[in-house]
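Encoded as structure tokens, here's the structure I'll be asking about.
Of the protein chains in this complex, all but one are displayed in their positions.
On to chain A.
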Amino acid sequence: MSTVNLSTITKRFGNVTAVKELDLKIKEGEFFTFLGPSGCGKTTTLRMIAGFYYPTEGKVKFNEKDMTTVPPEKRNTGMVFQNYALFPHMTVYENVAFGLKVRRISKNETKSRVEDVLNKVRLDQYIDRQVSQLSGGQQQRVALARALVIEPDILLLDEPLSNLDARLRDEMRNEILRLQREYGITTIYVTHDQVEALTMSDRIAVFNFGECQQVGTPSEIYNKPVNDFVAAFIGETNLFSVTPDKENEGIAVFQSTDFDKSIYVGHTEENIGSYVEGEELVMSIRPEAVRILKDSDDGNNVFKGKVSLVQFTGASVHTYIEMKNGALIRATDLNNGPSTYLKEGTPVSFQLPQNQIRVIPKARE
């Protein structure tokens, strides 16, 4: 088991900067996720940890040991590839035993360790199959077993679930988490799927344009995004440009061209992110926080509009409300039966609770 310490890492391919001045410390035994859209530099970072790329600048350390230019075969990391990269000419047993064979571990021990790990991933009865005869989920588990059996210091997972169908993905999510807990290995998980990131991780690093935007626990990232990119990328949200107006008695007041009245926001760390004077600001409010009012009420942050679309998704109902000047806002409620669905075209009032709004700066590109 190891900690991973990346200090001011930069990776350039020709003129393209794939990763820019990245600083990260990953703790021992932690399940750490790199989350971001494709091309954001998360896989490049993972490959620098695995040793397939060497950083242009900066250092990679495992437990204070400098690994920056150590070749991949000497790093003792276990990697699961997006396409699993199973050796097609070998059986399940041979695939899993490969790393042990390279380490010159005795036949008997190899056998017992392979059997043990295949037992853990519940593939013991497939031990002599050719890998091509396995289903996608089974291949995935072989890849996991192959990475785990060498008892790596760090487990690296590169979008391991993206080739599976939705139901299998759910199942494998729990499986991976169970194995990680069982082995207690420091794990780095790369994904573009926010649900995977939120449900599995101890901590998440959100990437965009080669830069790490925010590092935090899933709830920090969701509830206290540092900028509009993080707010929009993780979960659903409504975003509106705002300008600061004034501040009194712990309430900050903002103006927005999308709303006909001032917006009041609690002046707390939860509601207002840090920004520099003069930065463009954005207000984010999650759809589940938007309250549709039964009767119009003249409290703070109450606005009027008309229902433009009602979307039924099963567990919840999305209601899109169009305001006078055309701006749309989405409210999400749990499904409370057909009688509570609004009709399209109905005029409604809604409230943006002032302790649920988050004002944050726009992300720099």
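Here is the rule we go by: a contact is a pair of C-beta atoms (placed from the backbone, for glycine too) under 8 Å apart; a residue touches a chain by one contact, two chains touch by 3 or more; residues count from 1.
Here is the rule we go by: contacts and distances are computed from a predicted model.
Engineer: I notice the complex is incomplete. Of the names "Molybdopterin oxidoreductase", "Ubiquinone/menaquinone biosynthesis methyltransferase UbiE", "Iron(III) transport system permease protein" or "Innermembrane translocator", which is the UniProt protein name for the chain that's not shown?
Structural biologist: The chain we cannot see is, by its UniProt record, "Iron(III) transport system permease protein".
Engineer: Just to verify: which one of A:N5, A:T77 or A:Q194 makes contact with the chain not shown?
Structural biologist: The one listed residue touching the chain not shown is A:T77.
Engineer: For the chain left out of this view, which of A:H89, A:K107, A:R122 or A:K246 touches it?
Structural biologist: Once the missing chain is taken into account, the touching residue is A:H89.
Engineer: Which residue, A:F98, A:Y189 or A:F254, contacts the hidden chain when the whole complex is considered?
Structural biologist: That would be A:F98, which touches the missing chain.
Engineer: Can you list where chain A touches the absent chain?
Structural biologist: Counting over the whole complex, chain A touches the hidden chain at residues 50-52, 54, 69, 71-79, 81-83, 85-89, 98-99, 102-103, 146-147, 150, 156.
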